[in-house]
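Left out: one protein chain. Kept in place: all the others.
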Amino acid sequence: MLEIIFRYPDLSLFLALMVIGYTCGTIAEKRHYKSIIKREQELVKLMVVNAEGRFAEGAVRTSFLVNGSTVVSNDYFKRLLAILRNVFGGRVKAYESLIDRARREAILRMKEEARARGAHMIVNLRLETSTIGRSANKKNRIGSIETLAYGTAVVMNRP
Amino acid sequence: MASNYLFKGFSMILTNVGSVPGKKIVEHFGIVQGSTVRAKHLGRDMMAGLKNLVGGELKGYTELLQESRQEAMDRMAEQARQLGGNAVINIRFATSSVAQGAAELFAYGTAVRVE
Partner (left out) sequence: MKFTPKHIEGNVNVSKTHPLAELGWLVGGLMLLVLIFYLLLGVSTDIAVAKIPVSAEVWLGEYFIGGMDALESEPLQKLLQPLLDNLPADSPLHEYHFHAQVAENEQINALALPGGHIVVFSGLLEQAESENEVAMVLAHELGHFAHRDHLRRLGRGLGLTVAAIMLFGQDSVASDLASKFFLVSESHYSREQESAADRFGLELLVAGYGHAGGATDFFARVGKDAGSRIPYLLASHPHPDDRVRELQKLIAANGYRVDAVIPLGKDLQEGLPVREDASFEEPVSGAEK
């Protein structure tokens, strides 16, 4: 058995990386989702809209720009799935979870910053996504994903 | 009268302005988002390669992106329905390429209830 491993080292390495990628990736993903859900439930009272806010005279004490961003990367196993997907087309399920996590995390960080500075709501939310990293935009390579969420946090003149 | 978006038997109003023209917003629920990542397959790739020679519309890709946009909107409307809203205002779309040969379609807006 060991003979086969030594005869085809690149194949064995490939399989080993796949297994490591899969296990660590799944664990990291589950942990991240738990953390996201917990923080979302805590911050759900902080209102976020993507409309422009219209406020009455004197209703607002102060307002400032807040943003939150994340850069997330996928594990080896998921990258392989995405590449194989390219043959058959269809939904790239491996990447859906990644983007979802990245985006929710970015929004949460923005909310946390607003909450820390005492804001009551966030208006005019915008979301941006891009690929960065050394391997982004190169042929047949997959980079990491950066998500940015930004908006105007408003502190109301509450009595 | 705003046209309704029918999906799963529900009628959801979608607009990309800050209100539903002609209706009053009574309740709002926050941000809803829908996204999907789609890859092209080899057949479309080869046709696109050919079109690079002769020029013209890449119908395969147009259809692909249209389907993806539809799915992203469906997912966003589903979130709004779960929250109890019947309209989504201020819809914005974003497209980005996240992996070789795959594009992410993303739609987000504010879920509201109008009367």
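Order as written gives the chain letters A and B; numbering starts at 1 within each chain.
By our rule, contacts are C-beta pairs under 8 Å (C-beta built on N, C-alpha and C of every residue); 3 or more make two chains touch, one makes a residue touch a chain.
These figures come from a predicted structure and were not determined experimentally.
Counting the whole complex, the residues of subunit B in touch with the unshown chain are 25-30, 32-36, 42, 75, 78-79, 82-84. The missing chain lies against subunit A, touching residues 1, 3-4, 7, 11, 22, 26, 37, 40-41, 44-45, 47, 77-78, 80-81, 83-88, 91, 93-94, 96-97, 99-100, 139-140.
Heads up, the rule we're going with is that only the chains that are shown with their structure count from here on.
Computed centre separation for the pair subunit A/subunit B is 19 angstrom, with centres defined by C-alpha atoms.
Residues 44, 47-52, 79, 82-83, 85-93, 95-96, 98-100, 103, 107, 125-131, 139-142, 145 of subunit A are the ones touching subunit B in the complex.
Remark: subunit B residues 18-19, 28, 30-31, 33, 35-45, 64, 89-90, 92, 94, 96-102, 104, 106, 108-110 touch subunit A in the complex.
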